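Okay, so here's the structure we're looking at.
One chain of protein is taken out of this complex; the other chains stay put.
Letters A and B mark the chains in the order given here, with residues in each chain numbered from 1 onward.
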Amino acid sequence: MTKKQYKMITCKINGKERTAVVDVRASLTDLLRNEYSLTSVKKGCEVGECGACAVIIDGECFNSCIYLAIWADGKEITTVEGLVGPDGELSDVQQAFVDETAVQCGFCTPGFILEAETFLQKGKIYTDEELRKLLSGHLCRCTGYENIMRAVKKAMYVRNGVEAEQNNR
Amino acid sequence: MIIGKSIPRIDAYDKVTGRAKYTDDLCDKNALVAKIKHADAAHAVVKAVDVTEAQKIPGVVKIVTCFDVPRHTFPTAGHPWSTDPAHQDVADRNLLTDHVRYYGDDVAAVIAEDEVAASQAVRAIKVEYEELPFVLDVQEAMKDGAPQLHEKFPNNILSHTQIRKGNYEEAIKEPGLIKIEGWYDTPTVQHCHIENAVCYAWEEGGRIHVTASTQIPHITRRIIAQALGVDWGKVRLVKPFVGGGFGDKQDALYEPLCAFLTTQVGGRLVKLECSREETFINCRVRHAIRYHLISWVRSDGTLVARKADCYSNQGAYASHGHGVCAKGMNSIPQMYPCPNMECDSWTVFTNRQVAGAMRGYGMPQVTFALESHTDDICRKLGLDPVAYRRRTVMPVGFVDEFSKNELYSDTFNQVMDKGAEYIDFERKRKEYENQTGDIRRGIGMSLFWYNTAVWPISLESVSCRMVMNQDGSVQLQLAETEIGQGADTAFAQMTAETLGIPFEKVHVVTSQDTDVTPFGTSAYASRQTYAAGMAIRDCAEAFKKHILEVAYTYTRMQPYLMDIVDGNIIRTTDGRVLMTLAELAATKLYDLQNSEHLTMQKTTQLKSNAYSFGCCFAEVEVDIPMCSVKVLDIINVHDAGTLINPALAEAQVHGGMSMAIGYALSEKMLYDEKTGRLLNGNLLDYKLSTTMDHPHLEAQFVENPEPTSAYGTKSLGEPPALPAAPAIRNAILQATGVAFDEVPMRPHLLYRKFAEAGLL
Partner (left out) sequence: MYDISAIYEASSVENAVKLRQEHPDAVIIAGGSDVLIKIREGKLSGAELISIYGLSDLRGVTMGEDGTIRIGSLTSFSHITKDPLIREHIGVLGEAVDLVGGPQIRAIGTIGGNTCNGVTSADSASTLFAWDAVVELTGPEGVRNVPIEEFYLSAGKVDIREGEIQTAILIPKESWEGYKGHYIKYGMRRAMEIATLGCSVNVRLSEDKKTLTSLRIGFGVAGPVPRRARSTEQAFTNVPLTEDLPKEIGRAVLADVNPRDSWRAPKDMRLHLCSVMAERAFIEAARLSGTDLYGKAEGRGSSFMCGSREGQGDTEAGHQTSEAAEHQTDSRENSGTGSTPAACEAGGEAR
């Protein structure tokens, strides 16, 4: 190996301006976990196949494991730690995951929450089929996705001021 | 009553905020990184390992090969230890091996300053092999002359057990009997917990400390000590939050090797993290079991004689071994009692991935075989599958001679009633008869058998500790681990219920530390609410009794006149609050004459077990030209006794159903016949269901409180994974007339079978 190569980047992480000197070999997962202790960013496959490491970058959800840390320069990044209010208040999506028993082992949870947060920001009501497709980049082995769907739908209805369907089917 | 309430999980907040710390989250970022050199041969003897080039790579600290590890072997199964050598698990493992028994076996390990250097070094290690012939198929492996994996096990047979009942050979001579025969094959699949196996180890105070993502802290500690040949007390294991286990982490995985590696670098911190690929290749898998079932029935369906041969593919090492196949076989005579039976099961080594425990422990396999076979009988005789099962399934009052399990309630009929009603079984069954065309629908169902905990096969021992704080709240400590199921929440509910304190006043110590946590055998066998429930009740009742005795000092009321209700010491005769528990705890602790920290610890041994039953109904649409199946609707109905937390129970069922849908339709580990290499060990090529592959999953219950249980509850963790595959298979049978004898029913199989049936 030749000399290590570094790059200075500036980005916004969970609303805070950050400057870091990053090893160019680092993934965004590495940066967020190791430099900023944002351990909600989970490593499930490190090749973009499970979605556990997903973060929001400039309003879109990306798998941070296959996103080079140097590309974060100038970007705005959100993790679930950043959805929590100053007094520890949960976001509506987080709260819905708690209320609808959408959390089990919790390892895939941050990724699902961020994905939902991304598309719910558009203020649309989606069909079940659309929601399933929007969430399809995240694997979960505990829930069968059933309560995750319930939670996302609940947050969607609340956010859009629509009364939730009684029938979850 | 706090039992029966759907209280949100106590760890939910921490999990949605990312605050819950899992193993890798806790590991110091400057830890040394260990990576393993895996064999690229399925069966071979290692002649030499050349580390010259690897050692030159900057950042490499140490390389350990199969020639550098202790020569003695150790077992890995997450079973309770037995002091009887005859009942101990097979000890066939070395930390690294010079006899490679599967493609990917562990030959050497690199410890380096970072993962890049470690990976480079692993690639630079050169291994010289003497290749041996290998075998992947279970029945091939049993043949004379097949490649032998372990010296002590001729014909690769790890174990063979049998059941004999009545006289099968005589019984089948009855004139007019109809013979129904089938082979049923199940695949090797993987757990796919989203958190890969990971651990880290260091030395401190002359002891080895290990933090690991495991279901079984105390057992893993024992195995580490056995593997390294050190006193058990020299090892400490900590279990933080775990990102799913499903039985894979009910085995010592790389904890022993990681513990050994730290001793090779002066006790420095070493992390060993499996990649997803290593989780597939080097952790555990579900046993692929092949069944040959023969039933002899009268024209009305009465079962006269039955024969069952079960061939279980163990893979390269014994791990959980024969218990898995045997459990399935033992259920056959219980599920559909029959006067004349011959059942045999063999567990056989092959050069595949090592099979261990996985949600259901042999039961998804046998449930597929037996419930498919039951529908094959119905089809041959023109009987309705629900009506036939009502007639032939285990009757109320049935007692299993070995376990003493008893069917106390009319569970089977109750669950079938519920399931059939939900899915509109009778109407749809008629509607879907005799369809033609490219796209057809079908409806099918399946029952399942399960038990709870491991008594009387193994020890059932749970220790529970309750420690009261000065505010009257209680820390609850158990070795029965939270791995995602919601055990901690259920335990808190039980504790609050029996102790008489508010739910919020129970603080469950969710992380186990073998230095601190009392002994328990942990999370497996769907035993948590049943086994830990007994210990919690035992401990809480003793604690309450003790607290009331202490309260006597201050209230001067006889203990039998007092109770603890909602955190207060009350007088039962008039309900008056005498003092709060907080007052009592603080007063007693700071009592200048007679101070005491209020605590209680009990070890509870179980000598009972409990049946847990239910069913699944599934409706499918089959697109014949496209060789595809879509599950349109599916329901599981369970009788798990009293539900401690219905919302959590429902969530458990969803997860099991999902796993079972994958088992039915898509999940299978595929092998290269030429090399023995696993072809699809990653989350792209291994087809775990996505959000788009499921319909709504309906979970319902009937609650017949289990008479032997402290809180009326019994197993629910594993059973949900059992019945969907045969229900879906039977639905496809109705839709197409094609009786599948294999799962998963993925397009390849659909194509072949539809082509054979002339449907394409």
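As a working rule, a contact is a pair of C-beta atoms (placed from the backbone, for glycine too) under 8 Å apart; a residue touches a chain by one contact, two chains touch by 3 or more.
What you are looking at is a predicted structure, and each value in this text was computed from that prediction instead of being measured.
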Which of B:R123, B:K234, B:H292 or B:R391 contacts the chain that the document leaves out
B:R123
Residue in contact with the excluded chain [from A:A20, A:L120, A:L134 or A:V152]
A:L134
Can you tell me which of B:A171, B:I224, B:I443 or B:L665 touches the chain that was removed from the display?
B:L665
Residues from chain B at the interface with the omitted partner, ascending:
114-116, 119-120, 123, 437-439, 621, 623, 625-630, 665-666, 670, 672, 677-685, 687-693, 744-748, 750-752, 755, 760
List the chain A residues touching the unshown chain?
1-2, 5, 23-27, 30, 46-49, 51, 54, 60-63, 66-68, 70-71, 115, 129, 133-139
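Here is the rule we go by: only the chains that are shown with their structure count from here on.
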CA centre of chain A versus CA centre of chain B: separation in Å?
29
Which positions of chain B touch chain A when the two form their complex?
6, 8-9, 11-22, 24-25, 29, 57-58, 116, 120, 191-196, 241-244, 246, 273, 275-276, 483-486, 647-648, 650-651, 654-659, 661, 682-684, 688-692, 694, 696-698
Please output the residues of chain A touching chain B within their complex, sorted ascending.
1, 25, 33-34, 38-47, 49-50, 52, 79-81, 83-84, 88, 90, 94-95, 97-99, 101, 103-110, 113, 131-133, 135-136, 138-149, 168-169
